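Right, I'll just put the structure down here and ask away after.
For this depiction, one protein chain was excluded, whereas all remaining protein chains were kept in their positions.
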Amino acid sequence: MQIAMVGLGRMGSNMAARLLRKGHQVVAYNRTFEKTEALVMEEGGYAARSLEEVAEQLDAPRAVWLMLPAGGVVDQHVDSFLEILEPGDVLIDGGNTHYRDDPGRHDRARAKSVRYLDVGVSGGVWGLTEGYSLMIGGPRDAFEQLEPVLRDLAPEKGYLYCGSRPGAGHFVKMVHNGIEYALMQAYAEGFNILEHSDYADELDYADVCEMWNHGSVIRSWLLELAGNAFRESPRLEGIQAWVSDSGEGRWTVQQAVDTAVPAPVITLSLMERFRSREESSFADRLLASLRNQFGGHAVKSTE
Amino acid sequence: MQIAMVGLGRMGSNMAARLLRKGHQVVAYNRTFEKTEALVMEEGGYAARSLEEVAEQLDAPRAVWLMLPAGGVVDQHVDSFLEILEPGDVLIDGGNTHYRDDPGRHDRARAKSVRYLDVGVSGGVWGLTEGYSLMIGGPRDAFEQLEPVLRDLAPEKGYLYCGSRPGAGHFVKMVHNGIEYALMQAYAEGFNILEHSDYADELDYADVCEMWNHGSVIRSWLLELAGNAFRESPRLEGIQAWVSDSGEGRWTVQQAVDTAVPAPVITLSLMERFRSREESSFADRLLASLRNQFGGHAVKSTE
Amino acid sequence: MQIAMVGLGRMGSNMAARLLRKGHQVVAYNRTFEKTEALVMEEGGYAARSLEEVAEQLDAPRAVWLMLPAGGVVDQHVDSFLEILEPGDVLIDGGNTHYRDDPGRHDRARAKSVRYLDVGVSGGVWGLTEGYSLMIGGPRDAFEQLEPVLRDLAPEKGYLYCGSRPGAGHFVKMVHNGIEYALMQAYAEGFNILEHSDYADELDYADVCEMWNHGSVIRSWLLELAGNAFRESPRLEGIQAWVSDSGEGRWTVQQAVDTAVPAPVITLSLMERFRSREESSFADRLLASLRNQFGGHAVKSTE
Partner (left out) sequence: MQIAMVGLGRMGSNMAARLLRKGHQVVAYNRTFEKTEALVMEEGGYAARSLEEVAEQLDAPRAVWLMLPAGGVVDQHVDSFLEILEPGDVLIDGGNTHYRDDPGRHDRARAKSVRYLDVGVSGGVWGLTEGYSLMIGGPRDAFEQLEPVLRDLAPEKGYLYCGSRPGAGHFVKMVHNGIEYALMQAYAEGFNILEHSDYADELDYADVCEMWNHGSVIRSWLLELAGNAFRESPRLEGIQAWVSDSGEGRWTVQQAVDTAVPAPVITLSLMERFRSREESSFADRLLASLRNQFGGHAVKSTE
């Protein structure tokens, strides 16, 4: 089917490429035309130089997929397209949007008789070849209209209609990311315990990952990736112990707090990342000072 | 090859069955003869009525695999077999042994010129058909001698020689279980957040599991099992919120503490299980009392 | 000096009483007149029946202290008073306000040449006799004008000007409450460990509190309160293990997340309270189901 992909960063361009390879007609648009041109040169599709051109190159009812960085830019594009699109068209936000931003957009779209879908996308750099896991929220008829595209973006069984309430797709994706943080932390702690044991010397962690991934209870895709990482760098030499976090982990924790759901492990996983980025923690310096105050324990000087 | 399986509980009998189906000659022994008889009737192999008969029915060099409940019974069997076995034989402990118990057994075996292997086994009830993940510690030549059996117990690539230091296999298995606790807790918290959200009504969690397992970052075998659980009971109706723990999670935490390795997520996962089994937590009653003392907040009476 | 106390709940009426006993002239106002009347009958002061009467009974420059439940009602009162008050007057919010609500109020006040102070108040039901700890944010000259009142509300050394940035007082109070949660949890866990030990039988926890409060490193006011609680109910019999939380603990956690500051202990303390209120945790039921799926471990039925 026809679809426009707006925003050709790593995710958007890979998704457009995957759709083109599956035989869909993709109208590509990016703020800077170079990326559009590069995609069309390599993978085919139609290049649009403006949002208006995006709409013109699609037959009604249109499907326009936004794949933009989270933040105000998404709202700007939603509003611009709501000026351009026509009743019956479908506007999809596939970015890392907070689910609370979806109901407003949904309402603004409905006022123009445009249907708004919010889609959470997981799969990272592997999605191009393996497919993306897709979580879809919004009007069911719009979802059904999009199914030919969703089916080809995802691997088999890899997309799910999560409900009509606006934000359903982004919400499920948000929780997915919270879980992801905790799974990663679980493996990280396990290998840290191995590394600090007397058994470390004889262990090849890539081999451990491979063995665990064949028959053990903890087999997973993240463990395969850990195996890849250890294969590249057996003791992770040269990698800095500095871990970033994106918004969705924080949103999951805030959701847990707002709804009074205990989520200790997801939360701690997020905070361990904060910890990795602290230099000379003020908290630890106070602890060291307190020990000195009551116990006379020497404080290590930074000099 | 020939091997004896001593201890025919769920794990031992399934492992014996898997080996028999793969064409190995298995001498089976269990404290109560009924289980031995049942195994031999159903799967074949040789029934032994005593430890001496176990040894008699094997050609030297013998391989005797203990699959017994953790605790003193393993040491008793090790010592009994060390009286019976001959130089060159191999004695394997595949049970949930603490790795610290292995060096002593290894030494006692070596004094008799018997080689002792410690093997961690993962795979649960699925191991019979899918194979067991095997982690092996001890003398390399004994490991190599056992490889025909290990290769058939495990799925392809599913066994690993973890080193010559006694306990290496049980140690890696212990850490595996610690990771397992945290992975499970990660999913449990995620679904708990979903369940307490406005989106819960329209979500079929078995479908969510299936979708996440196709293309998402958090796909794993545990998530497949979660899907099975939700398929059986969509909202886990009728299941008590009471979670047991076996020794290995505790051992992993103690290892972390002993070696000063931070493992917050593994530890919290264990403690959440403790929490699930508390009735009328004394800690919470003190918190409620304290709030009453300083704030005049009403305390809920149990009556 | 003269001051109005608006909102005569437990906190407001006790603070008004404390000021009256210290010789200040207090104009009292409450939505329902009964509480105003009761206060004036018992403690003295002037009763106002409307916000306008509040203003009329005070000489300029006026000081009006709002002591209202958090939420929209504070904003309503702020706006109503900004219609009534005159340039040079001081409006104080001493309630449990989120510090992010203060800058807007401060700006609206300044537009009327009224000065707005945000004050965090700690002390609970003991404040009437022991004094309240007061954290003050806003214009320094307004703080100085209020000092005679602040000095008498607080015990000696018990009030602090926390800075001119609007919200400084409420912010410091919020963090205070986060710390409070964690201190309480620390004691609760300690006594829980005692209670589950072989030594519990011979221990009188009220005596333990008293002993620890004389010379030990962990002596504190909360420990005194714990002693009182144990004196009233040695094993906290009849108290439900159900712990409420007010907004400020949640706000502290959100602040930590927003500013990427690791605060594991404060956060876990909050989540332990959530946990105390869960009935038949969905997370735990999933854990139990998962154990059953992979290990064949029996699930406890709720029947």
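As written, the chain order gives the labels A, B and C, with residue 1 at the start of each chain.
Heads up, the rule we're going with is that contacts are C-beta pairs under 8 Å (C-beta built on N, C-alpha and C of every residue); 3 or more make two chains touch, one makes a residue touch a chain.
Note that the structure is a prediction, hence the values are computed from the model and not measured.
Checked against the full complex, the candidates C:P61, C:P139 or C:G163 give a single residue touching the omitted chain, namely C:G163. Touching the missing chain, out of C:A142, C:V172 or C:V299, is residue C:V172. Interface note for the absent chain: among A:M41, A:A60 or A:L287, the touching residue is A:L287. Listed for chain C, the residues touching the missing chain in the whole complex are 122-124, 127, 130-135, 137, 154-160, 162-165, 167-168, 171-172, 175-176, 178-180, 182-183, 185-187, 189-190, 192-194, 196-199, 201-203, 207-208, 210-223, 252, 255-256, 259-266, 268-269, 272. Residue positions on chain B in contact with the hidden chain: 217, 245, 250, 253-254, 256-258, 260-264, 267-268, 270-272, 274-275, 277-278, 281, 283, 294, in rising order.
Interface residues of chain A with the unshown chain, by the touch rule above, are 10, 124-126, 184-185, 187-189, 191-192, 195-196, 222, 225-226, 228-229, 233, 236, 238-244, 264, 268, 272-273, 275-276, 278, 280-297, 299-303.
We adopt the following convention: only the chains that are shown with their structure count from here on.
A rotation of 180 degrees, rounded to the nearest 5, superposes the Cα atoms of chain B on chain C. Averaging C-alpha coordinates per chain and comparing to chain A, the farthest chain turns out to be C.
Chain A and chain B have CA centres that are 34 Å apart.
Separating the CA-averaged centres of chain B and chain C is a span of 48 Å. We define each chain's centre as the mean of its Cα atoms; on that basis chain A and chain C are separated by 39 Å. Multi-chain contact residues of chain B, defined as those touching 2 or more other chains: 124, 185, 187, 189, 192, 196, 222, 264, 268, 272.
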